[in-house]
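All protein chains but one are shown in place.
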Amino acid sequence: MPSELRLRRRVQFYETDAAGIVHFSWFFRYMEEAEHALWREAGFSIHPPDSEIGWPRVAASFDFHRPLVFEDEFDVWLGIVEITSKTIRYRCLLSKGDTKIATGSLVIACVRKRPNRLEAIEIPAEIAARFQVASSLEPIA
Amino acid sequence: MPSELRLRRRVQFYETDAAGIVHFSWFFRYMEEAEHALWREAGFSIHPPDSEIGWPRVAASFDFHRPLVFEDEFDVWLGIVEITSKTIRYRCLLSKGDTKIATGSLVIACVRKRPNRLEAIEIPAEIAARFQVASSLEPIA
Amino acid sequence: MPSELRLRRRVQFYETDAAGIVHFSWFFRYMEEAEHALWREAGFSIHPPDSEIGWPRVAASFDFHRPLVFEDEFDVWLGIVEITSKTIRYRCLLSKGDTKIATGSLVIACVRKRPNRLEAIEIPAEIAARFQVASSLEPIA
Partner (left out) sequence: MPSELRLRRRVQFYETDAAGIVHFSWFFRYMEEAEHALWREAGFSIHPPDSEIGWPRVAASFDFHRPLVFEDEFDVWLGIVEITSKTIRYRCLLSKGDTKIATGSLVIACVRKRPNRLEAIEIPAEIAARFQVASSLEPIA
């Protein structure tokens, strides 16, 4: 039962901006890349074709400590902090070697797709059973 | 019956890259913005909810003449070059004042969405009837 | 002395994802668009050519209440919440008509660009003098 995932990633040119660093909006995409990889580890796609349920993002945040530049190699660590009946909360750490780059969080909710709206529902048992809360708020070396 | 559209646009910061200019992938998005505005002029959304038909891109190209930088204001002109039974071909010019920035082309096809595939179909008559070919390959001042 | 800004925006196709809604990373870009428009209102570019100072993002967050879909027209309101000697904090509200879409915050810091690093500095007086804190945490109708 996976509870965390570490992803190695390289900064692409189109992720940089005219200040010469990765645009801050990309950190949220890096975090989501790690989330989807964690779900694949658990045996799921977070967005299978024709699924009736979905996982909209309820809240997302980042604190930015150091910039990333073109071709930097960095790690994205994502850990599950909390699983409630209807939501999952993740914590995310970006680092480059020993340097802490950014610290993020993400909360997602489980919904059923209704015509013109999304109805919050309980996380299906077969999904909840495949994830667990990480033992630490940081990657354990 | 609209045949062309001109859009005024400003360069956003997230569209720039570490070379200090707009990343070339954005020109294709600017062209598509103008296309969708042209369709709205004709009274349509190119992607209405729950539509059975779609308009995938078949080919796209740009020649880049001059760079754009952060906060540049520029014009996107899009004109219809050809309408066949199943495709529409556009030509696109980006300019900043009197300076030609880039020249693009885009071909889209009409498809019906089938399970697991897209079937090329004839453009519905009520759509074809609302567009016409532009009288010139350039915006007429 | 501007303290807030309201921007009218339309959802572009490339901002949507396979769930049929605007990808959450775009809300951060919408917020930044409003910030840069606020700076232009104050008479500045936040990223002038060859400037020695810069404004990296220190923290950013959003709570997402309702989705946006293709071609939705919506408003981005950005207000200054706090100006300290070295940072500016904004609050952001996205709404579509009377519907609250999302609530965000953004903190930026003033830095001097040094070789290989960014040094936190005091906000130049001529810049601090041109902004003020908004009188409310919400747009006043």
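Order of writing sets the chain letters: A, B and C. Residues in each chain are counted from 1.
Just so it is clear, contacts are C-beta pairs under 8 Å (C-beta built on N, C-alpha and C of every residue); 3 or more make two chains touch, one makes a residue touch a chain.
Just so you know, these numbers come straight off a predicted model, no measurement behind them.
Contact with the omitted chain, checked across C:16, C:61 or C:103, is made by C:16.
Interface note: of C:37, C:53, C:69 or C:128, the residue touching the hidden chain in the full complex is C:69. Even with one chain removed from view, chain B keeps its contact list with that chain: residues 18-19, 21, 24-26, 28-29, 32, 47, 54, 56-64, 67, 118.
Mapped onto chain C, the interface with the missing chain covers residues 13-14, 16-18, 20-21, 23, 25, 69-70.
Where chain A meets the omitted chain, the residues involved are 12-14, 29, 32-33, 36, 40, 45-47, 49, 69-71.
Just so it is clear, only the chains that are shown with their structure count from here on.
Measuring from the average of all protein CA coordinates, the nearest chain centre is that of C. With centres set at the average Cα position, the gap from chain A to chain B is 33 Å.
The geometric centre of chain B is 28 Å away from that of chain C, both derived from CA atoms. With touch defined as above, residues shared between interfaces to two or more other chains in chain A number as follows: 18, 21, 25.
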